[in-house]
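Have a look at the structure that comes next, please.
Excluded from the complex is one protein chain; the other protein chains are retained at their positions.
Chain nomenclature is as follows: A, B, C, D and E, assigned in order of appearance, with residue numbering initiated at 1 for each chain independently.
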Amino acid sequence: MAENEPQKSAVYPGTFDPITNGHLDIARRALRLFPNLILAIAPNPRKTPLFTLEERLEMIRQATEGLDGLRIESFDGLLVDYVAQKGASAIIRGIRAVSDFEFEFQMALMNRKLDTSIETVFLMPSEEYSYLTSTLIKEVASYDGKISTLVPKPVTEKLREKYGSKAS
Amino acid sequence: MAENEPQKSAVYPGTFDPITNGHLDIARRALRLFPNLILAIAPNPRKTPLFTLEERLEMIRQATEGLDGLRIESFDGLLVDYVAQKGASAIIRGIRAVSDFEFEFQMALMNRKLDTSIETVFLMPSEEYSYLTSTLIKEVASYDGKISTLVPKPVTEKLREKYGSKAS
Amino acid sequence: MAENEPQKSAVYPGTFDPITNGHLDIARRALRLFPNLILAIAPNPRKTPLFTLEERLEMIRQATEGLDGLRIESFDGLLVDYVAQKGASAIIRGIRAVSDFEFEFQMALMNRKLDTSIETVFLMPSEEYSYLTSTLIKEVASYDGKISTLVPKPVTEKLREKYGSKAS
Amino acid sequence: MAENEPQKSAVYPGTFDPITNGHLDIARRALRLFPNLILAIAPNPRKTPLFTLEERLEMIRQATEGLDGLRIESFDGLLVDYVAQKGASAIIRGIRAVSDFEFEFQMALMNRKLDTSIETVFLMPSEEYSYLTSTLIKEVASYDGKISTLVPKPVTEKLREKYGSKAS
Amino acid sequence: MAENEPQKSAVYPGTFDPITNGHLDIARRALRLFPNLILAIAPNPRKTPLFTLEERLEMIRQATEGLDGLRIESFDGLLVDYVAQKGASAIIRGIRAVSDFEFEFQMALMNRKLDTSIETVFLMPSEEYSYLTSTLIKEVASYDGKISTLVPKPVTEKLREKYGSKAS
Partner (left out) sequence: MAENEPQKSAVYPGTFDPITNGHLDIARRALRLFPNLILAIAPNPRKTPLFTLEERLEMIRQATEGLDGLRIESFDGLLVDYVAQKGASAIIRGIRAVSDFEFEFQMALMNRKLDTSIETVFLMPSEEYSYLTSTLIKEVASYDGKISTLVPKPVTEKLREKYGSKAS
């Protein structure tokens, strides 16, 4: 019987530039299935992120306080190598829309090709976050639009600093 | 620490009329994440299935012999009620294509509305099964086409009986 | 100057078997743009609706009480002929998903071919109704699932009657 | 050098219930690539077609008069078996929209599985036919809508007969 | 009765770099529904447009001469703020394809979140413009391809100037 085996752990990777309420929603859902979850920040130097890795780490730490079982790390290199090294068996990805779906499937098939022992698990965010992307958040914040219900509080503050505005 | 909690269990529902190698692929992947998996057959009387519930149960039992942790049941009524009654926390669904994705999302959002404590988990079958549907299998078998690499052996035999052909 | 021309009117057609909160959401949004809106019920005898035309009319009347500018009618024949006869210039359609989109575009292009003077206007329902369809509602109600937050009150009651259940 | 090999031939299968200007457009495009083209009518008894196989054959014959290199046949059984028996190397399919695309890909992958020597070739109809389906044509004709620019002349006449209307 | 209320006005925003016949088609359709339409040019400095804001304004002015009820402006900042300031109730967007649809829905849901009083209205261009994008036009023009049936005359001339070619 498998009843008392230790829980599988999972990795939720992303750029999180910055983390949104949609990302937090997926992390909470994943934690109900995988009590040991690593939120893994990809540096993503190619896309020149708005926030440094350290800023992103710090915002996520503040936004996820109290979420039991969640660890926050950054990683470099191939995702599957990182996942294997952590002893995790699953990659968590949120999908909201058809366009997400295709890109995510391509990535998942490539990752399966690179390491057949790791499964990608797709979760669906709450429909109220179905339109949320970090890119859109940054655009709205840059024009001083109201984002306080879309991102965690520390992110609202940090975006306000970056854009020297009263974003709230 | 969550390390030694009992494993979450999951339900993989479907009509399985009949079960294909694509369904088996998803069941195997799900078992790596959820060591207690219930494959739950929906009677689906509206679509008038080719095989009776009993025939479907029997084929699945033969096809899944040796898969540890898998139970096979049938259910009636609302899926979320059945899942809750089984103490499971997740519904497993395979998605192969964009059209799957939209229907599955609609179902998953409705199920979440009906019971917020149950999460739908989407897994991706091996790309070699991306085109497999029970409907297509039945059509090919009815014309005596070769299906032996697409469904488990007991299904090939049962389809041959149904269509009185040499389907192989 | 066009400032004081009479308002254009629009037709919102559908089977409404039964009307859902998603349909009401679209009707309210349409009324903000087209103060004279006709909600036009298609008999749809081919799909054998659950509710008779009279039942659908009655439920919609009760559900839309107090919505100024909305008229409720039924129609038969080609939609574009009906729209032209009413002197309306637009057909209102809600789109929620990619699969909606393609079918709706096909219909809209055909309607444009049949009458170039009528424009189809697509509106987006609130994301909380993005998964709602009359078909899904009927399925959930038939299993006695909770639908009271998804359809107007008169529809909940009528569905309860139909399915002899305590649907609430 | 391959310059003087005999031309490959191709099969364009469908239900053609009835043939539309969109189908004719695809047939003409296919003929420019495959000078020996067989338009192959599937009986499709499951969907209970509006027109008998003989009526469909007759309408197509009249509509394609003068198209050099086109043969018209009907077939039963597996499409790939028919194509192989004809010595053809390609199946022609028109795709207009994303929903077409997914279904067509599923069929094409299954056909490739059944016979790896046959290739499915996708062609794009003129954008003016992107919304045309036989189903839509029949619906419009049944309401006496104008279809004369959407189907060949013999089809307009035959639809008029069927629906006892002045469809034109 | 709503019969004599002043007409609602609408905003049709875009980068229009440059305006195409597809954009003009949408503007004309929108004017039939909203007799007061503002075509609002977004500066879009991030994407480094080919034409300056002034050049774009000038080309649009020439291309839309004689379109009653159309005003041409440019705007900066959040679109919803601009729309509210103009007293408009609707944002007009053309959608041609599934990929448009998803991006447009994401934008529309975000805009609705930022200002619930503004509705996004989706219109369908004529199918003959379904493949037209400003990006594609510029690419074709840069290779001296024939674009004169795809963009208004002043745009053809301006593109010819830019690319020092005989684009026609």
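Please note the rule applied: a contact is a pair of C-beta atoms (placed from the backbone, for glycine too) under 8 Å apart; a residue touches a chain by one contact, two chains touch by 3 or more.
In this text, all values refer to a predicted model and were calculated from it rather than measured experimentally.
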Which chains here touch the chain that is missing from view? A, B, D, E
Among the options D:24, D:41, D:108 or D:155, the absent chain makes contact with D:108
From the list B:98, B:114 or B:147, which touches the chain that is not on show? B:98
Which parts of chain E are in contact with the chain that was left out? 97-99, 130-133, 136, 140, 143-146, 149-150
I need the residue numbers on chain A that touch the omitted chain, in ascending order. 77-78, 80-81, 98-99, 102-103, 105-107, 109-110, 113-114
Which parts of chain D face the unshown chain closely enough to count as touching? 2-8, 29, 32-33, 35-36, 68-69, 89-90, 95, 98, 101-102, 105, 108-109, 112, 119-124, 127
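Keep in mind that, in the parts below, only the chains that are shown with their structure count from here on.
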Whose C-alpha centre lies nearest the centre of all protein C-alpha atoms? C
If I superpose the C-alpha trace of chain A onto chain C, what rotation angle comes out, expressed in steps of 5 degrees from 0 to 180? 180
Centre to centre, by mean C-alpha position, how many angstrom separate chain B and chain C? 35
Cα centroid separation, chain C vs chain E, in Å, comes to 30
Could you list the positions in chain A whose residues touch two or more of the other chains? 98, 127, 130-131
